[in-house]
Every structure is written in structure tokens, then in C-alpha cells.
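Here the complex is missing one protein chain, while the rest keep their positions.
Chain IDs A and B follow the sequence of writing; residue 1 opens each chain.
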Amino acid sequence: MTASSNGKPKFAMYWASSCGGCEIAVLNIHEKILDVDANFEVVFWPVAMDAKYKDVEAMPDGSILLTLFNGAIRNDENAHMAQLLRRKSQILVAFGSCANEGCMPALANLSSVQEIIDTAYSTITTDNPQGIRPQPNYTVPEGDLHIPTLYPIVRTLDQVVKVDYYMPGCPPESHQIAAVIDLVVKVLHGEAQLPPSGSVIGAGNSTVCDECTRQRDVKTIKEFKRIQHVMLDTQVCILEQGVLCSGPATRSGCKALCPAAGSPCIGCYGPAEGVLDYGARLISAVASVIDSNDPAEIDRILDGIPDPAGMFYRFNLAGSVLRASKSAWLNKPS
Amino acid sequence: MERITIDPITRLEGHGKIEIFLDEKGNVANTYFQIPELRGFERFCVGRQVEEIPILTNRICGVCPEAHHMAGAKAVDAVYHVDPPRTAKLLRELLYSAFYVTDHTTHFYALAGPDFVMGPDAPVAERNILGVIHKVGLEIGGQVIQCRKYGHTVVEMIGGRKVHPCTSIPGGLTKGITEDQRQEIEKMGRWAIEFAQFSLKLFNDIVLGNQAYVDLILGDIYTHRTHYIGMVDENNKTNFYDGKISVVDPDGKRLGKYAPSEYTDWIAEHVEPWSYLKYPYLKKVGWKGFVDGKDSGVYCATPLSRLNASDGMATPLAQAEYEKFFSTLGGKPVHQRLATHWARLIELLYAAEHWVELATDPEITSDNFRTVPTEKPTEGVGIVEAPRGTLTHHYWTDERGIATRVNLVVGTTNNYAPISMSIKKAAQSLIKEGTVITEGLLNMVEMAFRAYDPCFGCATHSLPGQMPLQVTIYDAQRNPIEVLKQAC
Partner (left out) sequence: MSEQFEPVIIGFTCNWCSYRAADLAGTSRIKYPPNVRLIRLMCSGRLDPTFVIKALAGGADGVLITGCHPGECHYLDQNYKAMRRYLLLRRTLVQMGIEPQRVKLVWASAAEGARLASEITKLVEEIRLLGPLNWPTSTNGKVELIESMEVPA
């Protein structure tokens, strides 16, 4: 491990196409942030301190011990920073759902990027009679201006660079982040070993159902209901009551907070151990519990899930096997 | 033309950068403030079940997901034509008040505080939260952490999670609170009031007690005469959660108050080809470019705007501060952008007082926190005041409740034009022929947009918390001749 000039190993955190929730989750470890400060020299964290892209470029390769990278890869600036931080870091962690599997930004993979752009610049309040679209390169009287180019589809971090560890969650819960920091500090002091490269850290090995305190029984669904139309029993499994819950396919680690609050699991912790395609796993689980053997009736029951792709791939589209709809891949209207 | 590039700017949704162009003499010819990000929520929320959208739009911003969740909650209530029970509205507003306290605290102490506590020209190594703590005492840092902890505890109790709440659905909430929780919330709220008062006293002693800072606040560099908007209740007092949007002109004259369903009569968005972000402006006045004045449709939506656009604060301690604020600064409206920091603390106090008011309402622990909608879903608008500006969510659905169209006008977006103007004016005032670019100068350009708290408030911590800025100065042949940056 390379020590910095003041003896402490270097730490960085960066956000690509993300929302900032991962940064807030890190800061929600409260006093424990002092452990980070005591054991690391923070050299790059755009939200919190003043190191620039040029400073990172000037660092020797591999001089940052640990980088937490959150955010999906939406445009060429995100991709450039992923490559840059991969070169400069010994350990690169895909932090949070966006970097792991695409998260919300990856829902854009159900439309072509042209549709994304056209929608944004022609909304009901947008005054744009000439149909102006932002240009990656544009010349103004004073000189040339440049903004990043959007790629046709959103990608995960490991579809662009090699990732050492995966920490899922939208955002990762603070108690998990605190636990990971404790582990890293122990490793720095020679009191523990890092898990094998490629591991998922800061999360459990089972599904959210295991952490959920609701009672589970045999599921026989005659009708799928929307949450606003049913008063849920607080003690009984949500899926059993006919409201879609992503718990069966989702990795544990969050303490099943949403079902505890009366809201179904939405799957923000990503695929459970051993799941190759998250949406397929959910399709299998949900379809299996439909209580009918008649195709016409099954179809009627399935009409209660009007948006299966949006429900089953809510966080996971970029990380799924198909990754995007055909129209997104080809940048043609759906 | 010579060019100074500042990249990246932080403390904004996503990323941003500034291009400053100098003429032959070395004066600022023009500046461009570009936003390089687009994710496309207005497109990919289409096709989704509409009750999902308050959860999807949480992920527009992980610092203020509570704002998006509430605007979305109100929008889906409107879509289903359902009125939640009073307890649901109380609980949502209680969550929202606690969130406001946390969020405004974070911005003031970690972002704004160092400029005033340490001074805009203070050495870079000290001009951050560490320097602040060193100067005012270690206790303060602990208090700021505690304030954040309390705020997020309330958010989790009512919203289900600390970040990205999940409990608002059409017609109300999926859970209520117990009496034990209510007592804990009340206790934390009372502490928050004291903390807010302490923060205002700190500002008074350190900033208002220092003539140099007062001159800076009142100076012309950071002053713009624009329109102002902000949400008010039926008594025209500032309210963050519900009400109508009051619009006042640069002289303080109220042009009108619009209900959420009327926002398209008032707000339009201008597009430029060199940025992904759009520029909202007042439709009835028209887009005249990046200029001040009564005839320009440019408007602000910030804590300062909200105080300018309202007739007062609805709680007593905050109201006293509101009156002191305007009498000190020479009446309404106040145009000095740095005064936004002060306005933010007044809002912090109001949010804390309102937190306790709501926590002590007899209906707050009722288990009647949901109404099941019975009408068919069609279309709805939900507006709240996000800490950084008025936030509008507008959804259209088909008869199954699948979103067919979505329009969002987000907090910081409202301020894109005024921020651009503030940056340009500050750059033009500070960078002139023969100016030597110093760290202090860079910081004073930063201060122009930091007052708006662009979208992201980074919480307190003991890391050096300052703006990353690098200035690269090129000669006429575009060779870099000097690179200055704020060191860590």
C-alpha cells in the first residue's frame, strides 16, 4: 500500500451520472467520518473538497489506495473519469446502485437517447420554437464551447472498467458503509484481510425476504393490486396481499426498511447472490404464485402488471442480460 | 480570445463548468456557465405506474429527495383527485420541516460558513469547515453532526428511510407514528429551535458585527434586481409544503399568486445550445436575455426570494428575525445575493419552530393517515418549495394510471439564469486589465453562486470542504501560461 506524503493512504470518491445520495449516505455515518479522516488522506472528492480533474491526472498511477465510484456511465465524461480513476486507484469500488447496475438513469435504456433529448427540450413549459438541441460542440462569438456527448445506452461501471468490489444499494445504508469502513481500517492496521477481488461487500448473502419481519405463507395471487387501492395488513407478506414486492430477488443488507414502513421492496440492493438476470428472477417468482392454470385468466391477472419491464428492471436494466431495449441500442424511436 | 476555464464546479446537481473569455485588454468579455449532464427523467418516467414516480424522482437528487417525494406525492394525489386525511398532511409536512432544518444547516456550516467565519481571503488551508471549527470551537462541529442526525432520524421515522423516502402514496402515507416516536420527534425539534437561534446569533456576531463583511454583502458585485417567487400560505406567510406561488417584481410589487394547476401560465423555459440545462423565466414578462430589471423575465427562487415574495413568517421567533432582516438591509425587496445566507438561517428557525408545532398537533399520531382513491387518474400538479427553489412535478396518465407525460421544473433550475448573471458580474468586477489572479479572487467568484446553494449541500465533516477551482490562463496563442488552483 502506497503511503502519501503525510503517511496516510489516499482515498477518493467520485460521482458520475448520479444523484448525490451516495455522498449523503457516506456523511450519514456521522462521527465515524472522523475514522475516515484519521486513516486516509482524501485527495479527490468533488462534492467536498477542491481537487480538480487535472490534479487526478497528475497523480501517479495506482497512487490512490481506495476509490469509491458512484454513478452510472451516461456520457463520455463519465467514461473518461472511470478510466482515469481506474488507472490511478489500487482498489476501485462500484459504490451504489448506479455504478453496480445502472439504477434510475438506466431506465433511460427503454427509450432511444434521441427520444430522451427530444422530450427534455420540448416539454409543455419549454419555449423552443426552433427546436434547439444542446450540441456537444458549439461556437459562440468568443470561442468554442464543449459539453459531453451522451452514449446511446447507460452502462454500469464494470461494463467500462475492471471493478474490484461491488457495494450495492440506493443508497448503501449507512450502517453498512460504517461496517465497511471498520473493515478497511482493520485491514490497514493488519488486523483483517480484504475479501476476494470481485466480491460484493456491505451487503448480505440472502434476500430481503429473510430480513423482512412480515409473516410469509403460501402465495396464491388471483389479482395484482396497486398499493393505493389496498389497505395492506402490516403483519403479512406484501406480495401475498397482491402488491408487487421485489424482495424475493433482491439482496439483503438493508434491514428490509421499506416493507417495515408499509411500502413494498423496490429492489434497490440489486440481485441476490447467484442471480444472473434480476428481472428474470422476479418474473419467475411472481409468475409462479399466480393462482390459475387457464391462459385466458392468467392473461387477465397479468393485466394487473401493466409495466413489467419498469417494475422488474427498475434498478437493474443496465446490468441485466439484455441491458437495453432494441430501440435504445439502435437509437431509433420505440 | 483568452479563456479561463473553471472545471468542474461542484455543489450543483451533477456537474458544471464556467468559461470566462477575456478581451485584448484583459477585461471579461463574456462568461458561459454550462451544465454538462442530462439523465432524462421526463422521458423515462413515462410508461411507469404513476404511484412509482414519487419514488423514481427521489433519485433526481439524493440530498433533497424529500422535496421530490413530496412534490410527487402531491402530484399523484392530484392525479387521483384524492385529498389525504389531515394527519397525512401533517406527517408529510413534519418530515419536510425536519429535512429543511438538516439541509439548511448543512449548507450554512459546510459551504457558506467558511467564507464568513474565516474570511473570503483567508488562506485556502483554513477556509473550510475545519478552520471554522478551530475558530469557533470543536463543540460546533458536534452540534452540526447532531442536527443532521436528528433531521434524518425524523425522515426515517416518517419516510421509511434516511435517504429516498418511500411512504407517500396517492391518498396519504403507508404508515403513521407512535406516541413514543412523537415524543422523541418533539424533543429533537425543541433542540433544533435552540440550534437555529444559536446559528443566527453566530451569523450576527461574526458577519453582521464585521463591517468588511457587511460591505461585501451590501456591495454591488453580488447584487441583482430580478423578480422573486416563493410559496406562501393563505395569509401570505412563507410555507415550504403547501400554498400558492407568490410572484413579485424587482420593486417588490406582487404580480400575482398562482396555484399549482396554473403554473404553465407563469413559467416557461428557454433553451441554449451550449448547455443541457434550461432557463426558466416568467412568461408574462418574457425572455429578454441574461439581464436584470422589471422588463426581464429572469426570476429567482431561493430563501431570499421566498422572504421577498412573502409578507412574513408564520412562527413568532422567525417573524421577529424576518423583520430585523429587512429593517437592517433597508426594506423589501432585498437584492443583495449574499444576504441569502442570512435568509436561509431565518428559514431554518421557522422550519424548527414549525417542526415542534406539527409534532405537538393532537392529530399527528392518529392512525387515519390514508384515503383510498376512488376516482380515475388523469392529470395532476404538485408544487413544494425545495430548499433551493420552487419545485414543480406535473404528471399525465392514461385511465390505468400509467404515466403518459411528465414535466418537471426543478429547484436549482429556476435559478440557472440568475446564477449565470451573478457569475458574470462577479467575474467582470473582479477580473480586469492587469488583475493578478489570486486564490482569494477565485473564491470571490465562487461566492457569487454559492449563495444560491446550487442543489447540493454537503454535510459537515472534518475534511477540507472547499470549492475545487482551477484557473488556467492562456496567452493569445492558446498556450497555458499559468495554472492556479486552490490547494488541498
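Brief remarks on what is shown
Note that contacts are C-beta pairs under 8 Å (C-beta built on N, C-alpha and C of every residue); 3 or more make two chains touch, one makes a residue touch a chain.
Please read these numbers as outputs of a predicted model, since none were measured by experiment.
The chain not shown here is in contact, across the full complex, with A. Checked against the hidden chain, the listed residues A:122, A:197, A:215 or A:284 yield one contact partner: A:284. Interface residues of chain A facing the missing partner chain: 76, 79-80, 82-83, 110, 151-153, 155, 160, 276-277, 279-281, 283-284, 286-288, 290, 292-293, 295, 298-299, 302, 305, 307-310, 312, 320-327, 329-330, 334.
Going forward, only the chains that are shown with their structure count from here on.
Computed centre separation for the pair chain A/chain B is 25 angstrom, with centres defined by C-alpha atoms. Taken in their complex, chain B has these residues touching chain A: 1, 3, 7-8, 10-11, 13-15, 19, 21, 29-30, 32, 34-49, 51-52, 55-56, 58-63, 65, 76, 80, 124, 128, 142, 145, 148-149, 152, 156, 159-164, 166-167, 169-171, 173-175, 263-264, 267-276, 278, 280, 283, 287, 370, 372-373, 394, 400-402, 405, 407, 409, 455-456, 458-470, 483, 485-488. For chain A in complex with chain B, the touching residues are 17-25, 27-28, 30-31, 33-34, 37, 42-43, 45-55, 74-75, 77, 103-105, 107-108, 110-111, 115-117, 119-121, 123-128, 132-135, 138, 140-143, 145, 147-148, 150, 170-171, 174, 226-232, 234, 257-258, 260-263, 266, 268, 306-307, 310-311, 314.
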